[in-house]
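Okay, here's the structure, questions in a sec.
Of the protein chains in this complex, all but one are displayed in their positions.
== chain A ==
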């Protein structure tokens, strides 16, 4: 047991106490009206939250806190907030900063995130906040295993009442399901069900940290396409092209397939058989893409279609076999892009690559995304600018005829959703003279070869004359 000196312990204690006092969610804020819309149509759950916040306190508040349960935090892919102003048609959104709040967790391990307001909310003032957060892997298939002819049912767990550190005066929650088939749902009066929508509320006057668990059991046959690991390698060549290689390991994360897979049923009764399986995936690639390939460890996969126009390219890929629950597939997509579309020179003479982070496949979750930007040989001091938090480190890669190796900027992020498909930049310094290094090396090698053969033909090393 390590002994902690008494004064230090006291110091620590007082410090933590201080921080609570300083920045705990101010109790004098109140949510006048909260509206939550939960979209369950795909396996990526989108929650739109509209909060009307009022300051009842005496001092101005600069931060608004949001609370999430521990399981939600674990599956939270992204959290965005915006302040709205104006009425109806003239509504404008101003994005706000969201960060993990530096305050202790609420009761039962509730995590808090803080939204920094543009202008501190003055006493008695109100403001409207729009919050979007996305949860992944939060639909739990039940039954866990289904056969080919069954459709996929899932559980969704949440609270009928908004989890919030503030007092909520009035609130409503809407849950949108993909189809009208809802097996069961928890009733917390007043609860209404109409078509594909469930309405919880309106509820009035709930104290902070109220929670009322609900369970919705419904049909969701949308493809649960999850990429367990995606490695995107973006290789820059200053000779005019960018080569992108993406290595996927894909899995169907829905209910496990059980027992027989019958091709007859799958082909003849396609409407009823294997409804939760998926056959196609769509990848949105940048425009002017060229030399696209789609293959796996044992060769080319011949089922893909590429459609290109001036604004975008769409690659429709078909894995070797339809993916049922729990089935996996690995493949590689590669393509070339023109350099001038993505590489620019910044005013300070450095170059930067402007490329899209995230997975090009639509409607997929990536558990672990690794983006590797391979800079040309001889580039210096790379820095990456990404709009969200990622792990970064540098590597060295040896490619065609490299001597010192190429610097690789490695960016790693977990739990990536299509909302992460935003541009990021990698800045680096590069002297164009390095472009000539490899050609010169080849030229000199051949030159030496010819010199050597000329020398060999003219030198007589024989002992006898």
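Observations on the model:
Just so we're on the same page, contacts are C-beta pairs under 8 Å (C-beta built on N, C-alpha and C of every residue); 3 or more make two chains touch, one makes a residue touch a chain; residues count from 1.
Note that in this section contacts and distances are computed from a predicted model.
The unshown chain of the complex is recorded in UniProt as "dolichyl-diphosphooligosaccharide--protein glycotransferase", chosen from "Transporter", "Ubiquitin-like protein ATG12", "dolichyl-diphosphooligosaccharide--protein glycotransferase" or "Two-component response regulator".
Touch with the chain that is not drawn comes from one residue among A:262, A:392 or A:421, which is A:262.
The omitted chain makes contact with just one of the residues A:59, A:291 or A:399: A:399. Only one of A:32, A:132 or A:329 touches the chain withheld from this view, namely A:329. Within the set A:321, A:344 or A:446, the residue that contacts the chain not displayed is A:321. Remark: the omitted chain is touched by one listed residue; of A:296, A:314, A:341 or A:412 this is A:296. The set of chain A residues touching the chain not shown comprises 259-264, 267-268, 296, 298-303, 320-321, 326-330, 398-403.
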